[in-house]
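For reference, the structure discussed in these notes is given below.
For this view, one protein chain was removed and the others were kept in their places.
Chain lettering (A and B) follows the sequence in which the chains are written, and residue indices restart at 1 in each chain.
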Amino acid sequence: MQQSFRQSMTWLHTWFGLVLGYVLMVAFFFGALSVFDREIDRWATPHTRFEPRPMPSYDAMLAPIFKQIVPEAHELDEARSRVGTLAPTLPVMNWAAYTTHRDPVLRLFAEFAITNNPNDPDDHVHGTLTIDPRNGTVLPHDQLKIGSEFFYPLHFSLHLEWKQLGYWIVALAALVMMAALVSGVVMHRRILRELFTFRPHKHTRRSVLDLHNLTGVVALPFHFVFALSGLTIFAGIYLPVSETMFKPQAQAHAMAEAKTKGVAFRPAGVAAPLASVDAMVVEAKRRWDARGMPGEVGFLVVNHVGDVNSYVSIYRAGSDRVALVGQAVHFDGPSGRVVHEEPPPSAVAGVNEFLTGLHLQHFKHWLLRWFYVLGGLLGCVCIATGFLFFVEKRKRMHASTGVSGARWVDALAVTAVSGMVLAALSMLVVNRVLPADLAGRADWEKGAFWAAWVLALLHALWRSAPVQQARIAPAWREQCWAVVLLAVSAVLLNWITTGDHLLATLGRAYWPVAGFDLALLVSAGLAAFAALHLRRRERQARAQPLAEPVDEPTTTSAAPEAVRA
Amino acid sequence: MPDAALGALLLSAAVALAVCGMVWLALTMDTHWQQVRVDAAPTRSATVALRLCGSLALFASLLLCLRADHPTMAPLVWVLSITGAAVGVAFALAWRPRWLALLVVWLPAGRSAN
Partner (left out) sequence: MSALHVTSRVAASLLGGYAFVWGFVTLCIALGLEWGAPYDDARKLAQLLAFLVFLACFCWAFAAASVARVWLVLAGGGALMTGVAWWLPRAPA
């Protein structure tokens, strides 16, 4: 393609980085926020601001509540479009409860069988409920958990569910991230020598490139492993071998697994009551303790509900290690006796578990979680500085030739960086402002997110004309000030609407809310600092817009890049 | 000492060692040495000492991480400590290089600038 390997890698890095960088910003930023998704949930749903606790008693509390779960309306609609008419009540297949050491509320799930689908005998729909485990109250459906139900899915699916298009786009972005890292290493001649090089006092193009290289290289293992592990988590979507070419083998394997476990693959169709699940939990915990890994229940599943073939699987919460849940113990439903205790995973399964658990981080390790946030934010800085470098490098040439490419890239960069932050902040502000019992509250909040982002885009497009004269767009500074305004407003609104002001939450060491309020204030501080810095730079650029940056003789790879725009 | 407090102490020490290690490794390079000290470059023996101390500090950091946590988590903590340390050192070199002088005060004066 190009004359040399380095040139072709430069082309790849520049153009794929530019196009997919916008998606990667979303993945990295909301991925970083997802580290503290449950804490954000606490901020957004004030009635859940109490301490996490282990899973409550199944027999006493959960059993009657499970019976209340009904299929989700939108899933029923989709099912009707697949099979036509549905039975008035769908038989329930299984129930599940999932909790981690950070969950004060408990999520309950149910799967309901759709029996009249000729193409897919295992077709099913889902239902879910959230309860307060202190007293069994079912929490209102419409209270959007902004962290775990919005920011978190946004980072892997872009909320583009149609044909799972969002998942595929993020997957492409992840592949491009890995390719950008590889090509970046190829491009960067003195990668070890310049590992610590950051010269903020130099002209913009140099300092931006320094920062891009720094954040890309020092966090390279993080960026690479997160892109790779993200892809392997959803490998079933991207490489659906078990549903296509190897369907018989996958099916045979599942049946053989069930046989090894001593459980039935399908229900018998004969009703039978369930033995005491609480007793099963006690036994499971005893067995984990005996293996030297005492722990709490992380995941509990009742399979083939109400059937004589029913069995209960109890998984240990992996709070002390990287793997998510594991060491399952399976019990026969009607009798309550242990039928199978899972052995340690095979080498391959172990590696898979490790990568999944590494990415999803449900472990209890606050330092490591904060390191994850650092890694995520370094990724954001890497991508953002990539955009800035692209614009800085080309805007003088574009200004002198009358091309407007740099301007549009800059406007899109503003939208992807500060615009994205503004969207998230707007959602939080609206969350505090709307009345608690408003119908469709969740939809209003989501609407606010997208609307704010579109507004940020329009503002950026409007306020980026100076880039065409090789100056700095005021859009950056203005959106920084908007970030300051919204972030501080969010903290104040939390105080006004819930009474949980910073001193109160710090005083009783309620870190989910105190931490998030502090994070909002720090963000406001950084945005203000950036806005003031930008004002100074804008003045400089206004004074000498088309002046070439003075390249001082250095010992670094300041050699002009071989590929032009 | 309760487990949590011991863990916190071990991890603090691990992070501190990671920072020291990265500082020492960074200062084997003339450009960065010049930012921190008056002399133009470290002596040859100082460079060797810096590399040795830097590597040992990073290795010691890994050992402390392994002592503090489950073996699946410790390497993650270690790698990310190094990442954080590298960023910190880069920023310090950019804005407050003299702060790092303390870590090499024990090294002799190197070759002076010509």
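One rule holds for everything that comes next: a contact is a pair of C-beta atoms (placed from the backbone, for glycine too) under 8 Å apart; a residue touches a chain by one contact, two chains touch by 3 or more.
Because the structure is a prediction, the values reported are computed rather than measured.
Judged over the whole assembly, touch between the missing chain and the shown ones holds for A.
The omitted chain makes contact with just one of the residues A:A73, A:V138 or A:A235: A:A235.
Of the listed residues A:S8, A:S57 or A:Q164, the one in contact with the hidden chain in the full complex is A:S8. Taking the complete complex into account, A:L175 is the one of A:L175, A:I191 or A:L455 that touches the chain left out. Interface with the hidden chain, as seen from subunit A, comprises residues 1, 5, 8-9, 11-12, 172, 174-175, 178-179, 182-183, 228, 231-232, 235-236, 239, 241-242, 245-246, 249-250, 252-253, 257, 346, 348-349, 351-352, 355.
Here is the rule we go by: only the chains that are shown with their structure count from here on.
Distance between chain centres (mean CA atoms), subunit A to subunit B: 32 Å.
Those residues of subunit A that touch subunit B in the shared complex are 193, 195-201, 214-215, 218-219, 221-222, 320-323, 354, 357-358, 363, 365, 367-368, 371-372, 374-375, 378, 555. For subunit B in complex with subunit A, the touching residues are 11, 15, 22, 26, 29, 31-32, 69-70, 72-73, 76-77, 79-84, 86-87, 89-91, 93-95.
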